[in-house]
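If you scroll down you'll find the structure; I have some questions about it.
What you see is the complex with one protein chain gone and the rest in place.
Moving on, here comes chain A:
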Amino acid sequence: MAKKNGKKTMPFEEPLIQLRTKISELKEYTANAEVDLSSEIKSLEDRFSKLEEEIYENMKPWDRVQVARHPERPTTLDYIPLIFNDFIELHGDRLYGDDEAIVSGIASFHGQPVTIIGHQRGKDTKENVRRNFGMPHPEGYRKALRLMKQAEKFKRPIICLIDTKGAYPGKAAEERGQSEAIARNLVEMAGLEVPVLSIVIGEGGSGGALALGVGNQILMLENSTFSVISPEGAASILWKDSALAQTAAEAMKITAPDLLEMKIIEHMIPEVRGGAHHDPQRQAAIISEAIRRSLAELNGMTAEELIDQRYRKFKSIGVFSE
């Protein structure tokens, strides 16, 4: 796979890589040769920035899926120190264990104490094994709920960062009640007396994502996805061919712009050009601003208003005729 700035590039970025290589070849050539190619280089560079704009401004759903899954895409633990101060991680569900596929704790946001809960995947194999590829077991969801209840006691807002392919489909997960753990979170989140802000930062895979998603507002990063099933899964069930994932990604309407249009999410958070992994620092600042704006809207609401608003939000989702 070609590298650009040391980052893994994606197929839809190929034309850019080719052009960039050509430009640097020309530059190298002029440095050692007598000919002046600066006007040619200039025109290629103009073409490059035009192409860059064209490609990144017209990303297809499948392109966004690839960005959402980019191995270097910033994770919950990347964002926390860039957005919050004084983060202290709190572990364990007090029932079975500590699921490292979910990270949670307390911190301050512009001086306001908050609770943060987020899926955590790894960026390399070793960390992915430790984090179970960001796919939680029931104890992960129960830890999340424990900390949500704690946040409620101390009247601090809850910020959930969603980034998972889904809840883990394993034997132990079933034995310990994966279904119940997710279902319990959905019901209990409905009744939380504090603001809940859910932000999809990568993949939002099915019930395992929704278990952190019953927020007063749902925000999605521009290149994140939220879906009932992965494009590959949908393709293999609908057309018996997982190679049609690209088609499924479009048909299933899983991208942030799609969900915004369907009024399932409140806001889409813009990403730095090409995706969050190009500049995590700047991306964190954009997310931070989005959180500030949303909390400003929610902080003034009473417990009753918050519960009522959450109720109305989810109650209204669905398309049917009477």
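Operating definition for what follows: a contact is a pair of C-beta atoms (placed from the backbone, for glycine too) under 8 Å apart; a residue touches a chain by one contact, two chains touch by 3 or more; residues count from 1.
Note that contacts and distances are computed from a predicted model.
One chain of the complex is hidden; its UniProt record names it "Acetyl-coenzyme A carboxylase carboxyl transferase subunit beta", one of "Na(+)/H(+) antiporter subunit G", "NADH-quinone oxidoreductase subunit M", "Acetyl-coenzyme A carboxylase carboxyl transferase subunit beta" or "Sulfate ABC transporter permease subunit CysW". Contact with the chain not shown here comes from a single listed residue; of A:16, A:116, A:145 or A:167, that residue is A:167.
The residue from A:59, A:219 or A:254 that touches the chain not shown here is A:254.
Screening A:12, A:48, A:87 or A:314 for touch with the missing chain picks out A:314.
Hidden from this view is one chain, which touches chain A at 167-171, 173-180, 182-184, 186-191, 206-207, 210-211, 213-214, 226-229, 234, 237-238, 251-254, 259, 262, 264, 310-311, 314-315, 317-322.
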